[in-house]
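Attaching a single structure in structure tokens format; questions to follow.
Note that this is a trimmed complex: some chains were dropped, and none of the rest were shifted.
Chain nomenclature is as follows: A, B, C and D, assigned in order of appearance, with residue numbering initiated at 1 for each chain independently.
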Amino acid sequence: MPNILVIHGPNLNMLGIREPGIYGSETLEVINEQIHRHATSKGLSLQIIQSNHEGEIVEAIQKAYNTVDVIILNAGAYTHTSLAIRDAISAVKIPVIEVHLSNIYSREEFRHKSMISPVAVGQISGFGSYSYILGIEAAAELIRRKT
Amino acid sequence: MPNILVIHGPNLNMLGIREPGIYGSETLEVINEQIHRHATSKGLSLQIIQSNHEGEIVEAIQKAYNTVDVIILNAGAYTHTSLAIRDAISAVKIPVIEVHLSNIYSREEFRHKSMISPVAVGQISGFGSYSYILGIEAAAELIRRKT
Amino acid sequence: MPNILVIHGPNLNMLGIREPGIYGSETLEVINEQIHRHATSKGLSLQIIQSNHEGEIVEAIQKAYNTVDVIILNAGAYTHTSLAIRDAISAVKIPVIEVHLSNIYSREEFRHKSMISPVAVGQISGFGSYSYILGIEAAAELIRRKT
Amino acid sequence: MPNILVIHGPNLNMLGIREPGIYGSETLEVINEQIHRHATSKGLSLQIIQSNHEGEIVEAIQKAYNTVDVIILNAGAYTHTSLAIRDAISAVKIPVIEVHLSNIYSREEFRHKSMISPVAVGQISGFGSYSYILGIEAAAELIRRKT
């Protein structure tokens, strides 16, 4: 059974509270449950972590080496500032699907540039929590192609 | 039955021939068939057009006014240069899902900037022809939310 | 009797529908009628065209060579992207009055730069459909000066 | 009877002498007379001032508060450098019509950027002294709309 790792970056633990006009009013727990249910229905084993620490996200990616098939990554604000996360992705060579709740291109200028996109397989953004569901679909497809 | 319009922009009629290392070796016909099958399975009515003319894409969007529920748009090279297509999207106020075969953020600098993203609902890029399938999924979700 | 050519660029056929907060709620037909009435009252012969195609606007300008006295041009989104229209204006050497419904300088950054302004006689922007009426006035003045 | 205030900025008192190839050979007195005549014919009360001092222009705008219906402003060189004039316009909330004798977009790069445009209703440039006449027309229209 293929392994999927979902990483939620900084401030995503505040979902529901945090700017609901932009990020929606569901809490992270509710979203995680939806992701879990969808992954299971697709025959995928799933692990989810959330961290507000750049270094922890780097290490979560490092630990995925040789054990995880696809990473679904919403790096939050670190998307736009972290080269360390980018380097971790290049180091482990696991396919990464970049996911965003909001459409980062219709927001502030500094959110238009992702440090992670160039080393990701692809990007899904703007569909609220459904971005993660599409990420699971895309992960399933990537695994199908490999096999 | 909700209506989906898929618009393929310039040079997408060359798929299969055009830089297969980047865009894959499937022809547009094959891809269109896959999209059709998926849309039908989701209970969506689908129309597909391809054009190499900026003005024709503008007019396809205009004609969709009041008849189409969601547009799935891969504007090809016009993604990065066309304000007229952007204005057409703003004019008709139909939700647009921006789709790309390749990961535009791992290619030339000038492909990193999309004129269309700021007025789209969201973006899906980098999954080859499967980007369109994810686009259909996203369209179905947008329609579910409205009803 | 002097000849005036009014060219409406892309998406102006959507007036009334298109973002009425910015562009007003009159349709293009209503505006054209007003322009016609004003031109007639000034003793000017008037032709009006609308096109969503850059190439058609280029050719409308080319065809005006030797037959039109003043062009009133609202190039819409092509204002900010089309060097081909600019070159057509330089080629035919007919005086061009650049017109905009909205004040392009109080909108998005990318609308602040007009490719056409440097080769136009002058610019009128921000007065809604009345910008065209002022354009007719200005055209009449340019013709008065020549004679 | 509605009140119009025309403000001529720095060096416009040198008209006739100042670079006639760009600004024309009429003196400011001659132009002011034409503006007066046109305003009167439109049933508008008119006051005209000229100043070479940024602070005086700021104060002229401040004094217009609650007494003037439309300001026609040619801020000359201050167009491109004065945030104080811009702030004065925002403070009094009187509609401002920005006017230029020359086409500022076909001149030096630094004249392409107006600090005032974003807070003006609209802009008229490039028609020589006739730009003011068009400004009067536009002012009359703005007043018509309000009533």
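Points to keep in mind about this one:
We adopt the following convention: contacts are C-beta pairs under 8 Å (C-beta built on N, C-alpha and C of every residue); 3 or more make two chains touch, one makes a residue touch a chain.
Since this is a predicted model, take the numbers as computed values, not measurements.
Sequence-identical chains in the complete complex of this entry number 12, based on the file rather than the 4 shown.
Keep in mind that, in the parts below, only the chains that are shown with their structure count from here on.
Under the touch definition stated at the top, subunit C and subunit D share no contacting partner at all.
Of all residue numbers used at the contact between subunit A and subunit B, over half are used by both chains, marking a mostly same-residue interface. In terms of the distance between Cα centroids, subunit C is separated most widely from A. Bringing subunit A onto subunit D by least-squares fit of CA atoms involves turning it by 120°, to the nearest 5.
One simple way to say how far apart two chains are is to compare their mean CA positions; for subunit A and subunit C this gives 48 Å.
Averaged C-alpha coordinates give centres for subunit A and subunit B that are 23 Å from one another. Counting partner chains per residue, subunit A shows two or more touched chains at no residue at all.
Contacts between chains, counted with the stated touch criterion, involve the pairs A-B, B-C, C-D. Residue ranges of subunit C in contact with subunit B, taken from their complex: 9-11, 13-14, 17-19, 51-56, 76-78, 80-81, 110.
Of all residues in subunit B, those touching subunit C in their complex are 53-56, 58-59, 62, 65, 81-84, 86-88, 90-92. For subunit D in complex with subunit C, the touching residues are 103, 105-106, 112-114, 117-127, 130-131, 133-134, 137-138, 141-142.
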